[in-house]
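Missing here: one protein chain of the complex. Every other protein chain is in place.
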Amino acid sequence: MNSVHDVPIADATPAAETHAHHGYITDKEKYLNRLKRIEGQARGIHKMVDDEKYCIDILTQISALTSALEAVAVGLLDDHLRHCVVDAARLGGPEADAKITEATQAIARLVR
Amino acid sequence: MNSVHDVPIADATPAAETHAHHGYITDKEKYLNRLKRIEGQARGIHKMVDDEKYCIDILTQISALTSALEAVAVGLLDDHLRHCVVDAARLGGPEADAKITEATQAIARLVR
Amino acid sequence: MNSVHDVPIADATPAAETHAHHGYITDKEKYLNRLKRIEGQARGIHKMVDDEKYCIDILTQISALTSALEAVAVGLLDDHLRHCVVDAARLGGPEADAKITEATQAIARLVR
Partner (left out) sequence: MNSVHDVPIADATPAAETHAHHGYITDKEKYLNRLKRIEGQARGIHKMVDDEKYCIDILTQISALTSALEAVAVGLLDDHLRHCVVDAARLGGPEADAKITEATQAIARLVR
């Protein structure tokens, strides 16, 4: 991995710094690993189509990939509620309301 | 409607009282109306099967009903985040954590 | 139940008669029972909101109802593929193509 995120974080805007608090970093490796696997799954599906594998087997892999993505989304949303939304709730006011509205809209897109 | 919820609320546990605050009641009629329509949609699908309507038309109605339910779920979840979760966040501690975990699990069930 | 569908079926258009073949009737009671339960679940959710039950418990019931509806939809789609689509496939021509397109569109609405 060619990421140099430790350096940019030092220079980050206050907003990004707040966001990086509270163990978001702690779980980051877990998310990066899961997303690496997801990339591999996407590449595998491309290869299955290229190799003209049986449709149903390709569909099974797409379902597995979709589930993996949903699990990442739910995990990120949990982190988001636990940190950003809770922080905003403590501050209160319109900022808290806006954070909830934003989270609900993200949930609506995931639920569809 | 034969609900007598105003009386039981007076006797309710503190948790239930907290839950009834903050405009949850205000939107209640909207939810009740939407759920009445949803009941009607479910009854309509039953009748379509009983009348042996065309499968595809029945499936269209099932998709519409599922979307209506998802919209209610997202609305209730928004209310829940806005009231219960925000209240818990302000109190902080393990209670706040437990509320977020519970909300995330509900979201995971909706997203699947 | 006030259905008198046995009589209308006798008078039905040829299309409806074809549709009623092949065991569609056989499973009909199963679908009607499942849809009766689904109506009951919808009524139960209405009552939960009216009684101001805990949001998360209402969301759990909505997820259960959505799953029950999806199971009915998949079952009806299976019947549809097995009968209407297979019949059309045997006849061939643009009718077969149109049936597949129609089925795919119904699937797309279910998958979203």
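Note that the chains take the letters A, B and C in the order they are written out, and that residue 1 is the start of every chain.
The rule we apply is simple: a contact is a pair of C-beta atoms (placed from the backbone, for glycine too) under 8 Å apart; a residue touches a chain by one contact, two chains touch by 3 or more.
Values in this document were obtained by computation on a predicted structure and should not be read as measured data.
Every shown chain touched by the omitted chain in the complete complex is listed here: A, C. Within the entire complex, the positions of chain C that touch the omitted partner chain are 70, 73-74, 77-78, 81-82, 85-86, 89-90, 92, 96-97, 100-101, 103-104, 107-108, 110-112.
For chain A, the residues touching the chain absent from view are 1, 3, 5, 8-9, 12, 16, 19-20, 24-25, 28, 31-32, 35-36, 38-39, 42-43, 45-47, 49-52, 54-56, 58-60, 62-63, 65-66, 69-70, 72-73, 76-77, 79-80, 84, 102-103, 106, 109-110.
Assume only the chains that are shown with their structure count from here on.
If the chains shown are joined wherever they touch, the resulting network is a simple chain of contacts running from one end to the other without closing. Our note on geometry: chain A versus chain C, Cα centroid distance of 35 Å, whole angstroms. Chain geometry summary: the mean Cα position of chain B and that of chain C are 23 Å apart. The set of chain C residues that touch two or more partner chains is empty.
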